[in-house]
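Here the complex is missing one protein chain, while the rest keep their positions.
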Amino acid sequence: MQVNDNNFEPVIVAFCCNWCSYAGADLSGTNRLNYPTNVKIIRVPCSCRVNPMFILRAFQRGADGVIICGCHPGDCHYTSGNYYARRRITLLYSMLDFLGIERDRTRLEWVSAAEGAKFAATMESFTEQVKALGPNRRLEDLRCRKQ
Amino acid sequence: MLMISLDRLDELFAAVAAKQTLYLPADREDGQAEYRRWEDGVKLSSRLNTVRSAKDFFFPQTEDLVEFKMEGKNIEVIDPRKESEDFVVFGVRACDARSFTILDKVYLVEPVDSYYKTRRDHGTVVTMACTRPEETCFCRTFGIDPTAPEGDCACWSDGESLFFRANTEKGEKFVDSISSLLDEGDTEKLEKINERTRDVLSKMPLANLSAENFGGDKLNEYFNSDKWGELSEACLGCGTCTFVCPTCQCYDIRDFDTGHGIKRFRCWDSCMYSDFTKMAHGNPRLTQLERFRQRFMHKLVYFPANNNGEFGCVGCGRCLSKCPISMNIVKVMKALEVK
Amino acid sequence: MQRIGVFVCHCGTNIAATVDVKAVAEALGHEPGVVISQDYQYMCSESGQNLVKDAIKEHNLSGIVICSCSPRMHENTFRKAAAAAGLNPYLVEIANIREQCSWIHRDIATATEKAIILGKAAVAKVHLNTPLTSMESPVVKRALVIGGGIAGIQTALDIAEAGFDVDIVEKEATIGGKMAQIDKTFPTLDCAACILTPKMVEASQNEKIHIYAFSEVEAVKGFVGNFTVKIKRKARYVDEVKCTGCGACIEKCPMKKVPNEFNMGLDNRHAVYIPFAQAVPKIATIDPNYCMMLKNGKCGLCSKVCAAGAIDYKQQDSFIEEKYGAIVVATGFNPIKLDKYDEFSYNTCPDVVTSLELERLMNAAGPNGGTLLRPSDKSHPHTIVFVQCVGSRCSDEKGKPYCSKICCMYTAKHAMLIRDKYPDTEVYVFYIDVRTPGKNFDEFYRRAVEQYNVHYIKGMVGKVTPKSDGKIDVQASDLLSNEQLHIDADMVVLAAAIEPDKTARPLATMLTTQMDTNDFFTEAHPKLRPVESATAGIFLSGACQGPKDIPETVAQGSAAAAKAIGLLCKNSITCNPCVAHSDELMCNGCSSCEKVRPYGAITYSDKEFRMPDRTIAVRRVASVNPAVCQGCGACTVACPSGAMDLSGFSNSQIMAEVDAICK
Partner (left out) sequence: MQEAMINRAKELMADGTVSRVIGWKRGEFAYDITPAVFETAEEIDSDFVCDDFTAANVSKYLIKESRKEGRILAFLKPCDTYSFNQLIKEHRIIRENVYVIGIPGGPKLDAEKLKARGITGILGVRNEKGTLHIDTVYGEETMPMFEAILGKCENCKSTKHVVYDELMGEEGEVIADSGRFDRVAELENMTAQQRFEFWREQLSKCIRCNACRNVCPACSCENCVFDNPDSGISNKAAADSFEENNFHIIRAFHVAGRCTDCGECSRVCPQNIPLHLLNRKFIKDINELYGEYQAGEDTTSRAPLTNYNADEDCEPSIVHERGAE
């Protein structure tokens, strides 16, 4: 069922915390570090703001991959938000895996405000990873599929 | 009567399915039966009381009504219906067959529901007489004879052969389409089986349940009964009874934003839900007691009051076996009945 | 109906070179609700801002989207511009098409396509933005310092200096803390009392400072700028106002065998006592555990001799409640208990002492009047062994995983002082590492080794055994020469690890501040906000945040004071309006949100509600204090019913962005 032609351009949603990862994304821009246009960033105050509903919503609406980026453990602007996020997201990803959704469609990465290069590299590799999987068919809403 | 040997059923189904889609009750792994599209290898279940009723074929749980597409400031309205294909629903019990009569009274009166009507027009209902009723069966309470089912075409099994009788024009067409496979057979054994079925039914726990004291006459008395509180107190407010019910006909209409348009669809609703009939001003039935009462008043009082005494229940027994807390129309009738 | 304006910035060629800004403006102009969409060279310039302001007025805009650089750069600029034009500043959204688009992509077609999608997401979000108003919360111009050691004293003095009232709550009978017990300070060897006591007096005489000694914090309510603190004033059985501190009661008290805590139990005091001569406040305290009068009603001598009539055997604990704008925690430290270190014979041999006990043994006001004598037989010790890292840098459960930081230096000090005063004494120091980062610290240590010939031996002490002849056998290994050593010592001094005071944990719970696993208070940011706790309005001073020497403690005390002063200077605090809020009708009162709140902004109360089924019900519901909430959103996900949502980043706003990006 895999549609794996080279023209496949995945839609990738990246939730980035305002204080570290969003700034890290800005830094990769400031340093002109290229990463694929497939990645579209949504700014959230903290990785702990990311509700599993948002992730599922993205897949419903046609995302092929979802990545969450937050401050490194210990560096959360709100001291502990990313620790809660880490548990929640671990369990959610594990559940998606349990339901047979491809593991490589989801990722969580800690990116600091100084890690512009890491941000770009992460997005590059994640996009490649999702591209290799082909379009999300297992967790999409057929009604939302582009015609 | 025309008949076919039971070992030739596959041949029969193949012949039907060659011309139109055929659905029939088939066994599931968990021991329950469900309607399945026939294909090679699908066997007719011995349990005709499927979890979901045959209502699904004419009034599916969700159904797209219309689509809107927006282009700039223009809105394009699209009818999503494709030309419906003919289909056959096989193995419908007498109670379920009667449910179509009830649904027809709702959907085929003016204004006619064209979505429902299209499906009714294209579907042929082939019923089958019951031979092994369950303790939850009480169709006879509503005047249904499980050994003489309605439907476009009825059939009976005597354990060796399957006998056919067309009841309608559509039924005749159905019998014609398979006539090459049918032979004339003797119905003597059949009569005995029907007799035994009726006998078994009279020994069932619910054999003496009567609906004669229900109907529109005692509307206020039933509505104001002090029994509702006790009856509804354990109700979870889930929709199981309504969704397995062959006669529940309520739906909600919702819009779904697909990102590139709007799909307007309808889906089953349940009067047990707290947002049922919620309107701009709020909700007319705010407590579970009122919602619970609505369901049974509708089936036992309002519906017959508006439909020449026809009850909104066919006694199929699904809600009896599926209610998570085992509260059901039989318990309601027994508790409520005013002689 | 929304009337949205879209403004696409060229940023010179920063954006325009890789993104077709005209195409972006054109495409976004077709989005629902968008009534005007234009591009401009430099949107952040004065004229660019005017363009935005004019459009807001001219088109009566209900929301604007700026497609430009990162919101981290100019979000505030455009919010101010919107406000100036009469539009609520929170009806502004930024689409980051520079850092996150034009600067990272090279192909114009794809970059433009992405910019349009980012713009659409911002438009979708702004549709759901609501006007937000920053709340103003008044600040009570009074600070509370919890702990009256050198950290607390310094903080209080600095805050008072700035003109604000400040209260010190000290659980002991006198302020002064650990520093009052110390003999000399490193690396200058000046007398601790000589530099501390003037500060104690200064604090007591400062009319802005009020000292609640022999008191404890009982409860804390409220939030930044507006805390209400209940303080327990423990009964001294002496009227603080009447007592002159003359000491007549102490002289007459027949109960003389009470272990003297101030001297680490190395000598005795009376049942009525003043901890030490320079105590502040200098008020006598009766110890109810030993006072005959309080125990069995027989005595009453002190009451008879007190000319001021200050003795009050019937005194009870009393409580006062006070409001504060800021709270500084300065609860300090204690050496750990050495009960578990049987190998050092601390519990069995009186000549094995801790470093703090040694301070008292050497202090002129100590049990021996400043002459170093063995506690056991009051003889002069000739061989002294110091054992470092007793319980510090310890991997097992007996000790602490961290370095206590001060031990290396005070041991060098002790060794040097002993060698200086008693040159006939041999001093050995067993160490794992000698850590001397700090101004003049390493020079100090080297003096001890080179000038005073202190024997520093890298190695561990395995066992300390008292011998029958009164000597102590110290069995140790020298790691450098790889030898086993036996030293016949007269005294052994253990550098016990230090730990936060036991009162810190319950206090942290009251203050809703965070602690690490060692019970040190956690700072809001380890590098950038080292003297603030994560809870607004709570500041950290001294060793309660981590092991510190005196200069660091004083520095942090002043830093905490500066932060507190910064807060107290304000008449009110402007709160970030992008905070959580709870829909009380949907709240289940399950407390999930309360568990993940980092700032203590969520509280519960029972409220009466008219329920959907017409009944009146009392329900437990959460409410968020917008002055305390910092808007992280942890609670919104913990809440299963979705009652908790975050202004500015609401569920529906984020989902609208998701939808726009994915379609």
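So that you can tell them apart, the chains are marked A, B and C in the order they are listed, and the count of residues begins at 1 in each.
Here, contacts are C-beta pairs under 8 Å (C-beta built on N, C-alpha and C of every residue); 3 or more make two chains touch, one makes a residue touch a chain.
What you see is a predicted model, and the numbers here were worked out from it, not measured in a lab.
Q: If I'm reading the header right, one chain is hidden. Which shown chains does it touch across the whole complex?
A: A, B, C
Q: Among C:Thr244, C:Ser481, C:Thr509 or C:Ser591, choose the residue that contacts the chain missing from this document, as touch is defined above.
A: C:Ser591
Q: Sort through A:Ala23, A:Leu108 or A:Val130 and give me the one touching the missing partner chain.
A: Touches the omitted chain: A:Leu108.
Q: May I ask you to list the residues on chain B that touch the chain which is not drawn?
A: 30-32, 34, 46-47, 51-52, 61-62, 132-136, 200, 203-206, 230, 233-234, 236-240, 242-244, 252, 254, 256, 265, 267-270, 273-275, 320-322, 324-328, 330-331, 334
Q: Tell me which stretches of chain A touch the chain missing from the display.
A: So the residues of chain A touching the unseen chain are 52-53, 56-57, 59-60, 73-74, 80, 83-84, 86-103, 106-108, 138-143.
Q: For chain C, enumerate the residues touching the unshown chain of the complex.
A: Touching the missing chain: residues 585-592, 595-596, 604, 617-618, 620, 638, 640-643, 651-652, 655.
Just so it is clear, only the chains that are shown with their structure count from here on.
Q: Which of the two pairs, B-C or A-C, is linked by more C-beta contacts?
A: A-C
Q: Using mean CA coordinates as chain centres, what's the gap between chain A and chain B in Å?
A: Centre separation, chain A to chain B: 46 Å.
Q: Centre to centre, by mean C-alpha position, how many angstrom separate chain A and chain C?
A: Averaging C-alpha atoms per chain gives centres 35 Å apart.
Q: Touching two or more other chains, which residues of chain C qualify?
A: Residues 659, 662-663 of chain C each touch two or more of the other chains.
Q: Give me the residues of chain B that touch two or more other chains.
A: Residue numbers touching two or more other chains: 259-260.
Q: Would you pull the chain B residues touching chain A in the complex into a rising list?
A: Residues 256, 258-260, 263 of chain B touch chain A in their complex.
Q: Could you list, by residue number, the parts of chain A that touch chain B in their complex?
A: 61-62, 141, 143-144, 146-147
Q: Can you tell me which positions in chain C touch chain A when the two form their complex?
A: 70-72, 96, 98-101, 103-107, 110-111, 113-114, 117-118, 121, 514, 522, 524-526, 534, 578, 596, 598-599, 630-634, 636-638, 646, 649, 651, 654-655, 657-659, 661-663
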